[in-house]
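Note that one protein chain is taken out, while the other chains of the complex remain in position.
First chain written, first letter: the chains are A and B, and each begins at residue 1.
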Amino acid sequence: MSLPEVGTGLIAGGTSIDPAATGIEGTATPGFGVAAHKRLGWVFWVAAGWVVLVILAAIFAGLLPLQDPSVPSALPGLDPSGSHLLGTDELGRDLLSRVVYGSRVSLIVGFSSIALGLAVGGMLGLLAGYYRGFLDSVITGAANILLAFPALVLGLAIVTFWGPSLFHVTIAIAILSIAPLTLVVRGSTVIYSEREFVSAARMLGASNRPIILREIFPNVVPAAVSLGLISVAVAIVAEGGLSFLGLSVRAPTPTWGNMIAEGQAVIGQHPLIALWPGLAMFLTVLALNIAGDRLRGYFDIKEGGL
Amino acid sequence: MTGDPLLDVVDLVTHFYTEQAVVRAVDGVSLRLEQGRTLGIVGESGSGKTILSRSIMGLLPRRNVVRRGEVRFQGRDIAKLAERELSRIWGADIAMVFQDPMTSLNPVVRLGRQLTEHIQVHTGVGKKEARNRAVDLLRSVGIPEARRRLREYPHQLSGGMRQRVMIAVALACGPKLLLADEPTTALDVTVQAQILDLLTAQQEERHMGMILVTHDLGVVAGRTDEIAVMYAGKVVEKAPTRTLFTDMRMPYTEALIQSIPRLANPSHTRLTVIPGRPPDLGRPLAGCRFAPRCAYAQDRCSVEEPPLVEAAPGHSYACWYPVGTPEGSDALARNRRNGQIHSSAAIGEA
Partner (left out) sequence: MAGSGTAHLRDSDDPLLRVENLVVEFPAGSGRRVHAVSDVSFDVLRGETLGLVGESGCGKSTTARAVIQMIKPNAGRVVFDGTELTGLRGKELRQLRPELQMIFQDPISSLNPRRRVVDIVAEPLTIWKRDTPSERSDRVREIFDVVGLDYDAARDRYPHQYSGGQCQRISIARSLVLEPKLLICDEPVSALDVSVQAQILNLLEDLKERYGLTMIFIAHDLAVVKNISDRVAVMYLGKVCEVARADDLYSRAAHPYTNTLLASIPEPDPDFRPSTTYKARGEFPSPVSPPSGCRFRTRCPRAEALCAEEEPVIRANGPDHYVACHFPVEAPVTMTAGAPAGWSGPAAGG
């Protein structure tokens, strides 16, 4: 038995409400339990804060007091010092500014590829989950096939065929993200479509479109958003990988991936050159995962407290 | 210790500490049960009755819970015991039957195994003997083709059957006290009657003490010796069964009984309603907890909490203006004259 949740005047019945309800009424309103007030926690805010910081730094990099990332400004391989907070790379360029500017590509690719993937995959998932039947079989079948392709091979193929550029990398990763997003949104949609309030809406005479938009969509969004954040993390790593292989944006534009590639050559003598971009990527990916995970937990519980 | 009652709960308190408030789910409850007798605990949702039964057993979450008071089982305070010792008592001396048999039975283990393992653990007999006992038990709870059933899984049985199995499991080791928490709420009315008859029969045969926790006054009416009515975490009236129905004193008890639709009444009889909702257990009120909804309430009721007083042998209640007394009748008449029977707008409907 968990902590008493909701005192709702319900004795038993179709929901999972514990008849041990003790009539908890929270501030001003009845009916929500302990759980509904669960906060996101400080861990979430630290993670979210980091992501926001990185995004802001990327956007406003030009306004920050940073050196030019593409031009050598000191001796190569310097250790961190007052004028070069993270040191310099193998060509003498300031590492801090390269890391900051490098985040741009990661973030742009990460967020836009997933936004695109969610738009397409989300829509397909909603349609498949709501209408079921033939449409569902087709969409799910296609998603499963796409999912079966080794992602790396597909990504490489697309980028090699089209040529490496910001746009092509984004599209490649977006395409790869569609299948899993479709399936997850579909799953969530199926669950909600079977809930009584959807039947109720149908009985009121709503046609399919308003039901999908007003009843199902708002319920699926939270799960999709949290999944989205976690997917952005994956996308960033994916871009990093492609970039490391030289298949993303080319030098001299810094990206975390190509910085790691460059740093790899001299990792014995100057490990920091590869470490800083790697650390930046690691922290950002971690922060996104944590934020996405916490959000998912928060939304789940909020509903569980019904 | 033959003089001791089977179960003696003294001033049991169970508070939950949440982020917003302290929820006083059980706020000072005392009960007593002799061997061979049945006690009914009746209350609506939010009354704390289920928490009470869990608290008596010691089945509470470990964190953020404070439990005070004594629970004396055959003279021994089990509230102080560690879980390991408690688990020796569970099943063997005190058994519990829950509302939903599906969640109490392991869905992926065959019934036979669940039953025989339970018997083996608590009585130490061998596997074959345990199996034979299991078959006897299933027969005694009215399950046909008992030996065949042992090989089945819980989901293959109907709700009524599952509950019978639960009862069999509970009775397997010959407990002295049986706690049944809403055992038939999820069942159909014909099945409910059968299960309740089974419980009563077993209780008589084994001379067990039984506590029947339910929201349904009909369930306890013919099957208990004594009834305790709970409201907002406290026992507000306790009386021998007959007395409770014919001679109740708490306005809440009266209102509760009156709000049940009766078959004897003609169709379209207007039901007596208790306006409003049970109080927020996280924010207890001063005075009597039922006062905001009570037709007899006077000013004193919102200020001073009436104590639980044993006014007649075996009959206790907590009220300043009890039903059927001169003070009570005056109070009711006064309220009626002043039109002070609470309107639903004033306190909000449930």
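Methods note: a contact is a pair of C-beta atoms (placed from the backbone, for glycine too) under 8 Å apart; a residue touches a chain by one contact, two chains touch by 3 or more.
A quick note: this is a predicted structure, and the numbers were derived from the prediction, not measured.
Only one of A:L156, A:A201 or A:V266 touches the chain withheld from this view, namely A:A201. From the set A:D89, A:D136 or A:E215, the residue in touch with the chain omitted from the display is A:E215, counting the whole complex.
When the full complex is taken into account, the listed residue touching the unshown chain is B:E44, out of B:D8, B:D27 or B:E44. Interface note: of B:T103, B:S259 or B:T325, the residue touching the hidden chain in the full complex is B:S259.
Mapped onto subunit A, the interface with the missing chain covers residues 6-15, 17, 29-32, 36, 195-197, 199-207, 210, 214-215, 218-219, 302-303, 305-306.
For subunit B, the list of residues touching the undisplayed chain reads 44-45, 158, 160-161, 188-194, 196, 215-219, 221-222, 241-242, 244-246, 255-257, 259-275, 277, 344, 348-350.
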